[in-house]
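Remarks on the structure that follows.
Of the protein chains in this complex, all but one are displayed in their positions.
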Amino acid sequence: MSKFHVSTTVNGDSVEYLCDPRETLLDCLRDKLNLTGAKEGCGTGDCGACSVSVDGRLVCSCLMLGVETDGKQIETVEGIADGDVLHPLQQKFIEHAALQCGICTPGILVAAKSLLEKNPNPTEEETRYWLAGNLCRCTGYDKIIRAVMETAEELREAS
Amino acid sequence: MDYHSPASFAEASALAANATGITRFLAGGTDVLVQLRSELVTPDTLIDIKKIDGVSDIISNADGSWTIGVAATGAEMSEHSELGRDWPGVVEAMDLIGSTQVQGRATLTGNLCNGSPAADSVPAMVAAGVTVTVTGPSGDREVAVEEIPTGPGKTSLSKGELVSAVHIPARGEDGGDAYLRFIPRTEMDIAVVGVGVNLRLDGDTVAEARVSLGAVAPTVLLVEDCAKAIIGSTLDDAALDALAAAASAACNPIDDKRGTIAFRTEVAGVLAKRAAKIAYARAKGEQA
Amino acid sequence: MALDDRKSEFTFVGTRPNRPDGLDKVTGRAKFGADMSAPGMLHGAILRSPHAHARIVKIDTSKAEAHKDVKAVVTRADFADVPFKPGLEGEFWNVLENVMAGEKALYDGHAVAAIAATSALAARDALKLIKVKYEVLPHVTDVDKAMASDAPVIREGAADYSVPEGMHPNVVRYHESGHGDVEAGFAEADLIIEDSFVTEATHQGYIEPHACLGMLGNDGKGELWCTTQGHWIAQKTCAALLGIETSQLRVTASEIGGGFGGKTTVFIEPVALALSRKANRPVKVVMTRSEVFRATGPTSSASMDIKIGMKKDGTISAAQGVFRLQGGAFPGAPGDMTAMCAFAPYNLTNVKQVGYDVMANRPKQAAYRAPGAPMGAFAVESVIDELCKKLELDPVDVRLKNAAYEGTKASYGPRYERIGLVETLEAAKAHPHYSAPLKPGQGRGISCGFWFNHGGETSVSLSLSEDGSAQLMVGTPDIGGSRASMALMAAEVLGIPYENIRVTIADTATLGYNDVSHGSRVTYASGLATIKAAKHAVEKLCERAAASWGIPTDAVKWENGCAVPSGPNAGDFDPRPLADITAHMGSTGGPISGHFEATPEGAGVSFGTHIVDAEVDPETGKTAITRYTVIQDAGKAIHPTYVEGQYQGGAAQGIGWALNEEYIYGEDGRLQNSIFLDYRIPVASDLPMIDTVIVEVPNPGHPFGVRGVGETGIVPPLAAIANAVSHAAGVRMRQLPMSPPRILAALKDNG
Partner (left out) sequence: MVEVHLWSGLRSLTGGQQVVEVEAKTTGDLLRELVKLHPQLQAPIDAGVSIAIDGRVIASGLTEPIPVGSEIYLMQRLRGG
């Protein structure tokens, strides 16, 4: 079984890897690039813990093959902060205790960032539906939704 | 597993025609990858069609009809405001599939060719009278959407054939469509029942209608009796009751982990009424 | 334990600082179970039975072993068998039997062999090379059917002393308790309702699948990294199953991606170690989601009969319940816990409860948040609600009238110490939610809930650094922010800022034994131990100060982070801050640290009352939860935000259990819904905001008054939601989950 050579950009860095065509982008990020921020909670696109953005589009990295990402721009949770300055969402998640165990947090942050880029003023309902593909089993979502909406408000005020 | 990313549909067709074992085309991959990962289907040949020029385009044709590229995602369709104005039912049906993340990948064509009777976009496409271009070793042919699935996981496409474009008819005047599905949660479920309604009004009277049911039979159904029940009516209570009865009567569902026969049969009628009311309101230019 | 040092005024406790592991968790840096790798690492995969019940006739691994990418294959023969003996000693055997099948596969998904190969794909592919010959046996998955005389026997001789004669061998434990004379009590009742209830098994549904990385040499020394609620139990169990010395295996707990009781035992860890021992290389094993559903602990399913008599004024004159719990193909279903908790909120003169532990061809049940209690509360609180409705009494008033308080003889025996049930009910009655108007189609339900809470073996070590900062080592994996609570409690005692304390979850080689993070015990027991360890260090700080001042140690006290003379007679010395003492500790007697090892026995039981509004679509049977309020006694909330989080999370899991989550088995005994698509846990758009009220009735068994809060929150939701749905739909729902097909069918039956 031959492997494919893939060149891509992850969080602004040019990277290359060899992958079996059956390996998902998530497999490649975690096992080949050591970027273990994206998590595998289900492998079927139902939990969102592996959320990343590819060419600006929010996707489940378990539902994309590594070979498909040649030449693409990939953003993961590891790229959300600007150096040592946390993204406002990251800061708010800590302040609001919007995480308990934290396994869903990377995916939720990537998804929430994508929401706020598209819709800077989401309603609670819009926020909840946007994040419906990100399962959290610990929090009941209450503090997550509050953190996202409050971040949106702060970002609006700041701009 | 061999992986190919051909540059044209002809090349894709030739690759598939010459392949041995199991062949799958990869568009959004939201079904193919799940089946691969769960070892339900491990293709010997995987043909990625996303490198073909124009596959992500959503084109408004001069005659008012639409051509949707086979790799255009649900998210791209939802973001296309004119398409949504013409065919809100089709766009919403597509948008109901999976999460925001899945929307970033999933396609109409993939949803159709996966062959699931519960595919959300298919009843909406059938009601809308959508056709697809099928490219194969002997050239292209135009096929109505309802002709593609032949049973759970099965399609009428033969070896070497693939869908290369989706055509949505011109909306025209005084028309409206809607799709509703029932799921136990608010998101992330497979339809237990789905209903697509597309109609055209003459004044307040329904002049033309197509009603389609999903998840209540081995394939998505186009139910003529449902259309008959409302054509000629102003969608009064009697017509809606007749519609519901016709929808329930058309059901041939199974009991499974997602719903019972009794539930699906009953709810098909309920959703048919609700979807017809929305389509009717849209045809009248009202918000719904 | 002497609690003379009980405290009620706090500086740090009760504040809401950022959690110490926050940065790691929002940047993707935190290492969870599957995030670790090692040089030369192999990947393991496990072959599982497709049959619910089958004799394993033969396993042929030769083709797999011959494959170039395969470095080891193990079956049951590669584990140290412990002779089967029922009871506590037999539990290792049960765990082993669950980890790797012996003579029989006992459920769909039961492990039968495992492979280590050079890549995850190679391991998965190589599983297909193992040929297993099965003789399929009749199976049973339903609890009532498993007790019937014609049910297939899962294992002869598994029943213990408690089971009355004449029961089916699948009934393996029996519990009966209560007091008074229920028949006399029923005779006094104005209204008696007798009804039966059913709940399906649900899964804890943690988002992180089980994952581990194990290395075991043929010298019997090993290392294990795993996601677990308790690495000492993992150490002890793996050592027993592999026949090595406990202390030779060092276990490190990864960050844990949710547990809820489901990660209190081992599944893949002994397998990874066995593969490693054979291959002499590190082996990583990560479960797929489907494996998690098929082969790790769901809850028990339950079938229950309740009879309650009530007087016109709302007094419960007698209550009895029979609780049959199915716990998979092994003893352990918490029928006894269900029975003991079911009526615990009430002050009853006459009460009787019976619990059964029943085996069936399903995966071995594991604890899930207050294991056993939610089902019983569902049945009992539904009947109380129906009595209130029929007698036209307010459901909160009726519960207040019957509520247990300090000195009440509990349904399970002893008298209560100070408890906070009445306070939660009064808060419910006063809450605006309880009097808010309902829209047409909506119904409101309330329910109380009880859980025991737990102490357990606990070791904590605290060491001070020369610069006056402190490092605290605890042994209870942090599932929901407990490092923050520990640091707050240590700060309170030491009088140094919260930020100056670093809390680490120690591995098994660097701290004494710790019981699992379960039983809502962490903030209670590790917290108590933290306080004691910090006090131990403070004693030494005072000694150093006393020596420097030349006065007796008992003439020095600790105040606001400083040693000060205890009174005017002790002498006139300037306060010595902690950092001033630690700066010189090397030359004044050596390093200063404090530690504590004990089994705290005073967990303090906990009660909650929930209010919920539900709206039912009468045409489809679909339910929406429109408002939810959790009121629960925390004793003392150390970090209130994380207490709220526990309340909200418990409620959300309860909503899932009540409405849509269930294990669905086919006629063939196979699990039908082993992915998140069809095992429907609540998504963000399913839920409203979940309001919380923290009631604080201090636990007399903890120096700061802490009661565990993790589990009680899942006890009331099932009943509260069932009551709300039943009011909204106009028909009593007796089966969970109340999925739309069930509600619609009930509406149809009701006309």
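Which chain is which? They are A, B and C, in the order written, and residues in each are numbered from 1.
Keep in mind that, in the parts below, a residue touches a chain if its C-beta (ideal position, glycine included) is under 8 Å from a C-beta of that chain, and two chains touch if they have at least 3 such contacts.
Predicted, not measured: the structure shown is a model, and the values here were computed from it.
Listed by label, the shown chains that the missing chain touches in the whole complex are C. Per the touch definition above, the residue from C:G22, C:P50, C:G109 or C:G178 contacting the chain not shown is C:G178.
Residue C:H454 is the one among C:H139, C:R324, C:H454 or C:H610 that touches the chain missing from this view. Across C:R483, C:H518 or C:R742, the residue that sits in touch with the chain not pictured is C:H518. Of the candidate positions C:S247, C:T510 or C:T599, contact with the hidden chain is made by C:T599. Among C:W232, C:F260, C:F450 or C:Y498, only C:F260 touches the chain that is left out of the view.
In the full complex, chain C contacts the hidden chain through residues 87-89, 160-162, 164, 174-178, 260-261, 264, 334, 336-337, 340, 352, 367-371, 412-417, 452-456, 518-521, 599, 601-603, 605, 700-701, 711.
One rule holds in what follows: only the chains that are shown with their structure count from here on.
Rounded to a whole number, the gap between the C-alpha centres of chain B and chain C is 44 angstrom.
Per-chain Cα centroids separate chain A from chain C by 29 Å. For chain A, the set of residues touching two or more other chains reads 20, 22, 43-44, 46, 129, 131-134.
Under the contact definition stated at the top, the residues of chain B that touch 2 or more other chains are 38, 186-188. The touching residues of chain B, when paired with chain A in their complex, are 1-3, 26, 28-30, 33-34, 36-38, 42, 46, 48, 50, 73, 75, 98-102, 104-105, 186-188. In the complex of the two chains, the chain A residues touching chain B come out as 1, 4, 20-22, 24, 43-46, 48, 51, 54, 57-60, 62-65, 67-68, 111, 114-115, 129-134. By the touch criterion given at the top, residues 38-39, 182, 184-190, 192, 256-260, 262-263, 266-267, 270 of chain B touch chain C in their complex.
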